[in-house]
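Below is one structure, written out as structure tokens, with a few remarks after it.
Just one protein chain is left out here, and the rest sit where they should.
== chain A ==
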């Protein structure tokens, strides 16, 4: 079969405040490109153009414009939701396709985006189940000050309020903030059952280290008294946190490098062989890998890069991913994924505590899970009639 040579864009921030995750995503995408190009039966050869916006929000849109000007129709990229929201109008205006491989907060389904990361029903609902059954119903929320933190905390608050629990406080910090002494004091003051973390990048790593240190100074075992739960914590980030605070953190995800299947063992070994200098493989790397694999299959089946045939070819497609079977939901262009909850161990891996028994249908608008009305947070108001 004559191979179709096709240019694609890869847009990840390999440097800057969330560069560690960006680098693993870049690696995952490049690994998939190599796998596709090495496979004679793939029927397509991908020619990647890599751009690094360096964690600078304003650099994403010009990078996408440049790629599209050069004739690229498909871009695998973005980690933060703010960068995704920034570039989506360009993809819609110029009818190109963004392949977005990260967990995100939902409430979106652009016709010009394929989402291979988790929707909130994948990462949030199982985590709340676990936290409420193991630790309690009183949460303290910290997050980076943008849409991921805001919406993650909102979804958590709604879920936990419905179960009779309570969010004691919600605090936000600029992306890149490193000083958490005031908020740590507030956590001790409030005494929650657990801390929910939606900080990203360097802010998150600094928070993990400072909180562990503050707990040790008070003679508190942070892992059991104030466990930190996140929906955006992966293996390379554990390495960034450093050995003194690496263990005992809960992460809700669909992929951990410790998944013990032949497909995943081969994936991890292939990744380590290709990128021996790290960062280690992560859920985001796997999602980027899945995105490129789906892209290659859709390009081959569509016989080219036009958006409508590619989307038609993609609808309902499945592949055997490292996390298990992944299927594209034709209605939302999100993926059926397998939720898991892991707890970090001192060796920088996650022990898998909970695993769904089958892939879960994506529900980006939480239409099948959430109540029709927003939760009531305050006391009922009485008045004299």
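Just so we're on the same page, a residue touches a chain if its C-beta (ideal position, glycine included) is under 8 Å from a C-beta of that chain, and two chains touch if they have at least 3 such contacts; residues count from 1.
Following the convention adopted for this analysis, contacts and distances are computed from a predicted model.
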item	value
Per UniProt record, name of the chain withheld from view ["CHAD domain-containing protein", "ANTAR domain-containing protein", "Sigma-70 family RNA polymerase sigma factor" or "Response regulator rcp1"]	"ANTAR domain-containing protein"
Sole contact to the chain not displayed, among A:15, A:49, A:109 or A:145	A:109
Of A:65, A:95, A:244 or A:331, the one touching the omitted chain in the full complex	A:331
Residues of chain A in contact with the chain not shown	88, 92, 107-111, 331-332, 364-368, 370-374, 376, 378, 380-381, 383-385
